[in-house]
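The other protein chains are all here in position, but one chain of the complex has been omitted.
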Amino acid sequence: MILLVLITIPLAVAVLSSFSRQGRFGGTITFTGAVVVLGLTARTTLEIVFSRQHLLVAIPHWITLDALGAVILLLVAVVNLTAALFSLGYMDFKKTGGVRRYYVNFNLFVFSMLIVPLIQEPSLVWVAVELTTLFSVLLVGFENTHEALEAAWKYVVLTIMGAAIALLGFLVLYWAAKQVAAPYHTWQGLLAVAPKMSPVLLKASFVLILVGLGAKIGLVPLHTWLPDAHSQAPTPVCALLSGVETTAVLYVILRLLPIVSAATAIHAKTWILIFGLVSVGTAAFLLLGVRDYKRLFAFSTVEHMGIILVAVGLGGAAAHAAAMLQIVGHAVTKSFCFYAAGGVLLGMKTRDIASVRGLIRRAPLTGAALLLGGLAIAGAPPFALFLSEFSILKAGLNQGEYLATWLLVFFIAIAFFAIINHVSRMVFGPDENSNPMRPGSLPVSCRITLIIAAIPVIVLGLFIPGTLQKLIELAAAAMGG
Amino acid sequence: MQGFQDMATIMGNLNALAGGLFIIAAVGIVATRQVGACLKFFIFQSIFLAASAFLLGARPFSTHLMAVGVINLVTKVMFLPWLLRHLLKEEVYARREITQVVSIPTSLIIALGLTIGAYFFSLPWLKAAAVTGAPRINVPVGLAGLLLGAYTLTNRREAVPQLLGLLAMENGAFFAGVAIAPDLPLIAELALAFDLLILIFVVGVLTRAVHERVGTTAVGALAKLREEGHK
Partner (left out) sequence: MSKRILFNVLQVLVVMGFSPLAMGVLNRFKEIVQSKQGPSIFQPYRDLWKLFSKDEVVPEESSWIFRVTPYIVFVAPIFVTLLIPVLTDYPLFWAFMADMVGAGFVLALGGFFAALAAVDTANPYGPMGASRTRMVGFLAEPIFLIVFFTVSFVADSTIPFIVQQKWVTPISNFFEPSHILLLIAFVMLILAEKGRIPVDNPSGHFELAMIEESKDLEYSGKGAALMKWGGWMKFFVLMIVFLNVLLTPWGLASTLSWEAVLLAIPLVLIKILLFIVFLVFIESSLAKLRLFRISEFMSAAFVIAVIAMLTSAFTQ
């Protein structure tokens, strides 16, 4: 029941904000809704961790939540809250028209991401994933500039192309399940009959879904839209897109993994490993030449999705737990990075890395945030991503996957160097070119967001609460061996 | 009994015919020179998809497949052209020739290659599933539709044909779907239809925004966002 309430809130808020005359009202109720959603999500998460079955059922075989879903739900709720908070100041500051449209779309987008981990029927999950694209397209193009529209167009074309491929994959999955008379066409039901299913069909559906949804996650070679869309969207939307939308789609592949792993002939993990490594490698080298700091963080998303896939592809409980930690760390850190980048953009009015110098002297808060975000996302100790990346490497070496692990180390090192190089020049570099930044120009809510969003980034690196640790372990267990 | 058997064979053949015409319509979307003609081919393709759903759902009678057919007709044959004509009147009726990357005869040959490829890709699936009847037609045709739609997307540089390419890809997936997943829950069908409506609407609105802002719908010309493209 609580789950149903949870997902109706964003819908209700979307309806309400479509009636609001002033933009202010939409922002306020969006924020309120986000707070309530986070509260409810926290409660359900606790319930799942401490209940015996680690499962919450709203409608049997249709809407249920387990630990893996709960992680995603929690991340969506957290980033939703910070994004809603940032939106308040951002929309005020931008003073663009269409605020109402923004909030309606924003809430629908959040709704579509919330239902992805809740739905159990795979074909409906596909619909939910497609909805995340459709509700966010107009947000990506919201600024209505040439670049934003171009980004939105690339985004919609590539991801929907991928979605169509994935649709065939889901239908083939259904076909394979029908042949062995699966009682329920749900993730659980499929898992039960997976060993009996035809390996050929299972493999076909897996490859189709991996390639199709890979476009949405930003896997190379269908990643080209991602840096555009994730950098052109309004900042709060960037945080949602990069932080949790990719993760929510990745979740679908994680769900599929134990099902296809049942048939060993498929080599599902090898596929995932290769896709992941190629993405990490490509993103790492692209990061070196980036000139736009929002694109910097967008490429870093491609890199991190690759790392997560590599971890998943390595397999084993340790690597899976590390992958879950990486997912959590990435969502929290990446959204924070985009808030920092958004702060810089609001102040400096340029996306060019070369024109931003000496940020720490001009705008200490933004500068510090950018530095913190850069370090955290690059995987420097003592942040969460360092911990998770280290665990992944350890797990890889323990399993004797030396080539993959060392390649990963190499790519991560390049990416680390690239990010730190760009960020440190922006923060500390000598500001010889005088691009005057108005002091105190950052709206209050954005400042508060920066501070709030920084808390989990710092805290998670130093210590992980017992409940979260338990949740991550449960979620890793749900991904199979 | 004999008549019944004949009827079933005829229905099977008609379904196969719908499949063949479906591919030809997909090839038509690849190879025509005007937006309006593209749209017409797409509408034909959707009609053949609906025809396949009706034929497969007629005996034994299946409400799901009938629903799929009706949904298809309503969304793609009626709603889509109506919406495009309202949102993008001047685009759809433009009599100018639309650009494409590869020349038409070469495109046709590539399209044929993709169709043959789809057949060979899906052969192992059909063997694994050990099926007879409709899936033997619908799966290769559906996969071919998917690939041809993807080719349309890469080959066309205009907004409306690209949208049609996207929808043609989904048509391809659905064409396979009516045979291999005929009893998908009705809620899923409705959700898919809803999804399509939003897709059409969103892309339509986006195209209009591009048209108003950039002054063209030749989206292939949109290339500001590139690594080397920045100053």
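Going by the order they are written in, the chains are A and B; count residues from 1 in each one.
Following the convention adopted for this analysis, a residue touches a chain if its C-beta (ideal position, glycine included) is under 8 Å from a C-beta of that chain, and two chains touch if they have at least 3 such contacts.
Quantities reported herein were computed from a predicted structural model and do not represent experimental measurements.
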item: Left-out chain, listing which of the shown chains it touches; value: B
item: Sole residue of B:P140, B:P182 or B:G204 that reaches the chain not shown, by the stated touch rule; value: B:P140
item: Candidate in contact with the missing chain, chosen from B:L14, B:V102 or B:A218; value: B:L14
item: Chain not shown, touching residues in chain B; value: 6, 9-10, 12-14, 16-17, 19-21, 23-24, 27, 31, 104-105, 108-109, 111-112, 115-116, 119, 136-137, 140-141
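Assume only the chains that are shown with their structure count from here on.
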item: Contact set on chain B toward chain A in their complex; value: 124-125, 127-129, 135, 142-143, 146, 149-150, 153, 159, 162, 166, 169-170, 172-174, 176-177, 180-181, 183-185, 187-188, 191-192, 194-195, 198-199, 202-203, 205-206, 209-210, 213-214, 219, 222-225, 227, 230-231
item: Contacting residues of chain A [partner chain B, same complex]; value: 121, 123-124, 127, 130-131, 134-135, 137-138, 141, 144-147, 149-154, 156-157, 160-161, 164-165, 167-168, 171-172, 174-176, 178-179, 185, 198-201, 204, 227-228, 232, 286, 289-292, 352
